[in-house]
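Removed: one protein chain of the complex. Kept in place: all other protein chains.
The letters A, B and C name the chains in turn, as written, and every chain counts its residues from 1.
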Amino acid sequence: MHSEPLTPWIETAPFEVRYAETDAMGVVYYANYLVWFEAARGTFCRAYEIDYVALEKNGTPAAVVEAYCRYRAPARYGDRIITRVRLTELKGSTMRFEYEVLNADTRQLLAEGWTRHVWINREGKPTRCPEEIRRRVFPEDNTPTPQS
Amino acid sequence: MHSEPLTPWIETAPFEVRYAETDAMGVVYYANYLVWFEAARGTFCRAYEIDYVALEKNGTPAAVVEAYCRYRAPARYGDRIITRVRLTELKGSTMRFEYEVLNADTRQLLAEGWTRHVWINREGKPTRCPEEIRRRVFPEDNTPTPQS
Amino acid sequence: MHSEPLTPWIETAPFEVRYAETDAMGVVYYANYLVWFEAARGTFCRAYEIDYVALEKNGTPAAVVEAYCRYRAPARYGDRIITRVRLTELKGSTMRFEYEVLNADTRQLLAEGWTRHVWINREGKPTRCPEEIRRRVFPEDNTPTPQS
Partner (left out) sequence: MHSEPLTPWIETAPFEVRYAETDAMGVVYYANYLVWFEAARGTFCRAYEIDYVALEKNGTPAAVVEAYCRYRAPARYGDRIITRVRLTELKGSTMRFEYEVLNADTRQLLAEGWTRHVWINREGKPTRCPEEIRRRVFPEDNTPTPQS
C-alpha cells in the first residue's frame, strides 16, 4: 500500500474516541476513520503553515477523488488515538496522502489508508496544485517547478 | 412543550435507522435526533414549495438559535422511523418548529422537541422572515403583513 | 474495480441529502458515502431476508476490513440519491460488496466503491460465513457447501 513518502509522518495530538463515533457493535464506526484522516490533514497543513481556508476562498479547493482504508483492530469508546499522515505524491493537480491510526498508549496500528485529491478551479476543472503548497512543503527546493 | 400550531403536521417518508446512527449502547445516538428534525424541516419546505437553497443563496439564511429534545424511547438499527414537523411561530425574524419522532410501524412516540430559528442578512444581523415563506405557508392570507 | 458479480444490483429507495451530510465546501462530506454504502447493505439484507441483527446477537457479526471509494461528482443538499449494491465475493469467512451512488433523478454516477468484510466469532477470530447467508442469497444452490 505504501508509496515512497515525500515528507515524514506528521502526528495529531492524542484525542479520545467519542461516544458519537461508536456504533451498536461497540466499536468505532468505519466511516469515522476517514474523519480522523481529515483531522490529520488539518494537522499537516498547520505543521507546514499552509492556510487551507485561504486557498479555498481564493477559489482553489482540493476535492478528494479516492479514499481507501484497511481496518486492522477496533477502537473503542475512551481509547486515546493518534492519527499520522505523510505526503506521498504531489504532481500536476494531484496530491496523495497516507495515514496510520494508532492507539496512542500502546502504539498498536488500528487502521491505515490513503486518499487522493485533485485541485480544482472555479470552473470545477483540475488545476495545478498551488505554488504555496510546494513552497511550504519543500522550502529548500529552489529549482523552478516545471510548467505542466 | 406545545405551542399553538400554525400548520398541520407534515410527515417525512419512513426511513430506516442507519448503523452509523447507533452508538455503543445499541441505540440511536442522541445528537442524531436533531439531524432527523432537520430532515423534517426539509420535507416541510418541499411541502410548501419553499426553495430554501435559493433563499440562502440570496443572502438570507436562517440560523438555528435554540434546540430542545425530549427522549421518550430508544430507536434501534433497522427501525423504520417517521419524523413530523409543524410551524408554531412566525413573527419578525423568528420561526419556531415542533417535532415528533415516531416508530413508523407502531406509531410509538420516540422523541419530541422544538427548534427556534432567526433569519439573518449578509451582515449577520436578524432580518425579517422572507415574504416568500409567509406567502407559501399562508397563501389565503391577503392582509398586508405589517412592516417591522 | 469491478469483480464478477454474484447478485444483481439491489437499489435503496431514493433519499434526500441531509444538511448534516454537507460540509463547508457546500457538498456532501466524503466519509458520508461510506454511510450510504452501509444503508445499501441494509437494503441488500432486507431484499434477501437476511436478519443481520439476529446474526450479530448469535455472536457472528461481520467486521469491515477494507473500504474504498472513488468520487466522481459532488452531491449537494436536497439532491435525491440512490445507492445500489451487489455481492461480488462470498468464500470462506470473506464477503465483498460493490456500490454505486447515483443521482436518483438524472442517474448520474456520483461515486462508486467496494467494501470487504470478515465474519468473526465470539473470540474475535475469522469464522466461516453463516450458512443462512448462502441459503438466502443462493436458494437454488442445493449442493452441500464444503466444510472448511
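Everything below uses one rule, namely that contacts are C-beta pairs under 8 Å (C-beta built on N, C-alpha and C of every residue); 3 or more make two chains touch, one makes a residue touch a chain.
Computed from a predicted structure; not experimentally measured.
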item: Neighbouring shown chains of the undisplayed chain, as defined at the top; value: A, B, C
item: Chain not shown: contacting residue from C:Thr22, C:Thr60 or C:Thr127; value: C:Thr22
item: Options B:Ala67, B:Leu90 or B:Ala104, residue touching the unrepresented chain; value: B:Ala67
item: Interface residues of chain A (partner: the chain not displayed); value: 15-16, 18-20, 35, 38-39, 42, 52-53, 77-78
item: Positions on chain C where the hidden chain makes contact; value: 19-20, 22-24, 26-27, 29, 31, 76-77
item: Those residues of chain B which, in the complete complex, touch the missing chain; value: 25, 30-32, 34-35, 38, 56, 61, 63-71, 74
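Just so we're on the same page, only the chains that are shown with their structure count from here on.
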item: Core chain by centroid distance, with centroids computed from Cα atoms only; value: C
item: Centroid-based (C-alpha) most distant chain relative to chain A; value: B
item: Numbering shared by both copies at the chain C-chain A contact, with half separating same from different; value: same
item: Centroid spacing, where centroids are CA-atom means, of chain A and chain B in whole angstrom; value: 35
item: Chain centre separation (chain A, chain C; CA means) in Å; value: 25
item: Two or more partner chains touched - positions in chain A; value: 31
